[in-house]
Every structure is written in structure tokens, then in C-alpha cells.
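Have a look at the structure below, then the notes.
Only one protein chain is missing from this complex, and each of the others stays in its spot.
Then we have chain A:
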Amino acid sequence: MAERISYDVKPPKIGPDAHEELERLLQTLHEHGILRFANDLAAANTHVAKVLVDGLNKEGTLNAIQNISILGMALSRIPPEQFYKVAFALKDAFTHVSTYKLEEKGTEAPGVTGAYKMLHDDALWQAITPIIEGLKIFAERLDKEVDKPISEFTGKPSSA
């Protein structure tokens, strides 16, 4: 009589496993030429990188990258709620300008009386004052020499 022995059943496979998924992915990448491109790129990586670096080292490229960065840096300093207000005010202003119809509002100049009335138009002055203040700050900032944007930005001097 054979002795009683135990046997652990191997669980059946349900659905594709990772290897099968990978095979499918490889086939798709192959059919669409992506693998071929990746191979080409990998084989030529030094040359491609050299082209990139050469392009990167051009004054115009560096300026562009730095300027985009400056925009990013400026944007990073504006609280979103302020930027929202300004951005949407500009958006509304643009909308208004683009839909302005001369025929409806008339085209004649205000004249001296009209200008005098404008000087007493509180609503108009309320609208213009922030723009004038902004222009003053803008002019002040333009007067300030910037040697190194990151030092200006962080306040930390650097001779690096």
C-alpha cells in the first residue's frame, strides 16, 4: 500500500500575466515603429545629445530658456487670487474692447467740457488709479539694475 502523501495544487492561471502583457506591448510598439525609433535614438544618443547641447549653447536658446524661466519665476511670486483677478480683468477688458461698436457709442471727441466731466468721474478714476500705481512700480523696477536674476529673486548674493 502506498503511503499517504500530500500534494499542493498549483493555482490555475487566470488572465494574462505581466510577461504576456509585455509581449503585447512590444508587438504594438513594433507595429507602430516606436521600437525602431527608440533603437535609433539609443544607438545615436551621443550624437543626438551633441546636437541638443550645441543648440542649447546658442545665445538665443539660452536667452529663450532664461526668459521663459523669468516668466515662471514672476508667476511663482504672484498669489493665485491676485493673478486670477488681474487675468480675468484683462480677459473682460479684452472682451469688451473686441466687442466695442463705435456706431452705438458715438465717435465725437469729449471736448473740454467732456474732459472736465471725466475729471470728476469717480468711477473712471477708481478704474485708472491701480493702473497708474502699477505703472509707477513698473518704472521703478525698470530703473533697478539686475546682475543675476536668481540673486535678485532669492535675495542671496552670488559670484558663481
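Quick notes on this one:
We adopt the following convention: a contact is a pair of C-beta atoms (placed from the backbone, for glycine too) under 8 Å apart; a residue touches a chain by one contact, two chains touch by 3 or more; residues count from 1.
The definition used in the following text is that contacts and distances are computed from a predicted model.
Of the candidates "Heme lyase CcmF/NrfE family subunit", "4Fe-4S dicluster domain-containing protein", "ABC transporter ATP-binding protein" or "nitrate reductase (cytochrome)", the chain left out of this view carries the UniProt protein name "nitrate reductase (cytochrome)".
Note that of A:S98, A:T113 or A:S159, the residue touching the chain absent from this view is A:S159. Touching the chain that is not shown, out of A:H30, A:K85, A:K117 or A:K148: A:K148 (per the contact rule at the top). Of A:T28, A:S69 or A:T129, it is A:S69 that touches the chain left out of the display. By the touch rule set out above, chain A reaches the unshown chain at residues 46, 49-50, 53-54, 56-57, 62, 65-66, 69-70, 72-73, 148-151, 153-154, 156-160.
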